[in-house]
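Here the complex is missing a single protein chain, while all its other protein chains stay put.
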Amino acid sequence: MTPTAWISLTTDYGLGDGFVAACHGVIARLAPAVRVIDVTHLVAPADVRRGAAVLAQTVPFLPYGVHVGVVDPGVGTARRGVALVTPGGLLVGPDNGLLLPAAAALGGVTEAVELANPDWLAPQVSPTFHGRDVFAPVAARLALGATAVEAGPAVDPTTLVRLPEPVLRREADGFAAEVLTVDHFGNVQLAAGAGLLDALPGEPRVAGRPAVRGRTFGDAPHGALVLYVDSAGLVAVAVNRGRAVDLLGVTPGDLVRVTGTGG
Amino acid sequence: MTPTAWISLTTDYGLGDGFVAACHGVIARLAPAVRVIDVTHLVAPADVRRGAAVLAQTVPFLPYGVHVGVVDPGVGTARRGVALVTPGGLLVGPDNGLLLPAAAALGGVTEAVELANPDWLAPQVSPTFHGRDVFAPVAARLALGATAVEAGPAVDPTTLVRLPEPVLRREADGFAAEVLTVDHFGNVQLAAGAGLLDALPGEPRVAGRPAVRGRTFGDAPHGALVLYVDSAGLVAVAVNRGRAVDLLGVTPGDLVRVTGTGG
Partner (left out) sequence: MTPTAWISLTTDYGLGDGFVAACHGVIARLAPAVRVIDVTHLVAPADVRRGAAVLAQTVPFLPYGVHVGVVDPGVGTARRGVALVTPGGLLVGPDNGLLLPAAAALGGVTEAVELANPDWLAPQVSPTFHGRDVFAPVAARLALGATAVEAGPAVDPTTLVRLPEPVLRREADGFAAEVLTVDHFGNVQLAAGAGLLDALPGEPRVAGRPAVRGRTFGDAPHGALVLYVDSAGLVAVAVNRGRAVDLLGVTPGDLVRVTGTGG
């Protein structure tokens, strides 16, 4: 085992049941020295896109380790459970698109396996709780230093299920980008890299509303829209001391037009 | 001290105040090497039955250790604080029924004591915060290897306060069972063991509505009721990609009839 081994957990289990603790418990029993970081358990139920975005934007800041993602409406069906190896860490979860953006953030998939070795799973696998009975014990064994190939047969990475790419469309006076996430503060993150903001001519507008180009929230007057590069390196919209999501009335997946005026 | 000692916490303290952290802090000061697993702190205030169910269904998956439960509307009154010894671990909390289902899941109470040794408690015990001043320091000392008998005088286990057994009634064409819990996904867990589902003749109905007998959610069409054995081994009702609790309009304590038709 490495001196300090880490596992992270990202799920839609919520915090009101014992589901998260059962996963912690399974890890603690198999690998008591491993430390666990909870990324979030408040992904909306079955919202694979949201889980994928949060996981991908968080793993670059986590220690090297095994990152478990469980947003898994197909639990217990024919969908595969997989472990992905990347230069920056391992990922474990369902093969439904949840893990691939994080894998890309960690350097790309170099090896993938299907979780099929029964010795690595709970003696009885509940068809509705693979977090506890499949993904947690697999993660514990990987954190202890076992190799992915022991977990099951190799999977061709090109066969892994992928989420559709978020929409980003360059336009004459700016761009239209899909809302990728909305955070706790109501800040609206767009599927658009920082360069697009730099390239925007003149005074910006967001969905037709005037906005301030800023580095941080306080660069705009109270209540005004600010367009900035967020902490994940993406273009985002905030309202200083307010909630951009409420002002814009958008939801993840919606398209937002960002334009320059009079540039 | 054991090489790795564990404490778990299950409370109705919520996550918005510093109450949970104060318990963590007391444990960390007394027993810094002990690791803590939070089961949940979102039991509805004073809902002893809910806390008991979550704790009992989670402890089998936690490492051997001291499990603290605090759902304690009678805090500071004459109700006793107790520590229970079982083959599978120790339990600490109020004597109000909260701990006994978990004790049963861990093999049954072999010894019980009342928490009366003032040397084990905070120097000044707040009458409204026994989690911090009584249960956390007691758990820390037990996790460090002290024996329960040092915590206070023996209690006859038959005098421990018990919650009423949930209702389960076999009927000619099936059974009626109390709703034990509703989870984050809206799945409705009944106080009925898996065998009752196996014994059900023909096509099942739940509260008069047709349901699919399945192993997991995806065995039913989207929006349809599925009757399955959940990850705690109990009969449960889900809606594939939906919320059974909303469809059925039930709440814990309600009776749900499950019947076979044309069997």
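Letters A and B mark the chains as written, and numbering starts fresh at 1 in each.
We adopt the following convention: a residue touches a chain if its C-beta (ideal position, glycine included) is under 8 Å from a C-beta of that chain, and two chains touch if they have at least 3 such contacts.
What you are looking at is a predicted structure, and each value in this text was computed from that prediction instead of being measured.
Residue-wise, the contact with the chain that is not shown comes from A:230, picked out of A:72, A:133 or A:230.
By the touch rule set out above, chain A reaches the unshown chain at residues 3-4, 6, 8, 10, 15, 35, 37-43, 54-55, 57-58, 61-63, 181, 183-185, 215-219, 228, 230-231, 238, 241.
Taking the whole complex into account, chain B touches the unshown chain at residues 12-22, 24-26, 28-29, 32-33, 45-46, 73-77, 126-129, 132-133.
FYI, only the chains that are shown with their structure count from here on.
The angle needed to superpose chain A on chain B by their Cα atoms is 120 degrees, rounded to the nearest 5.
If you average the CA atoms of chain A and of chain B, the two centres end up 31 Å from each other.
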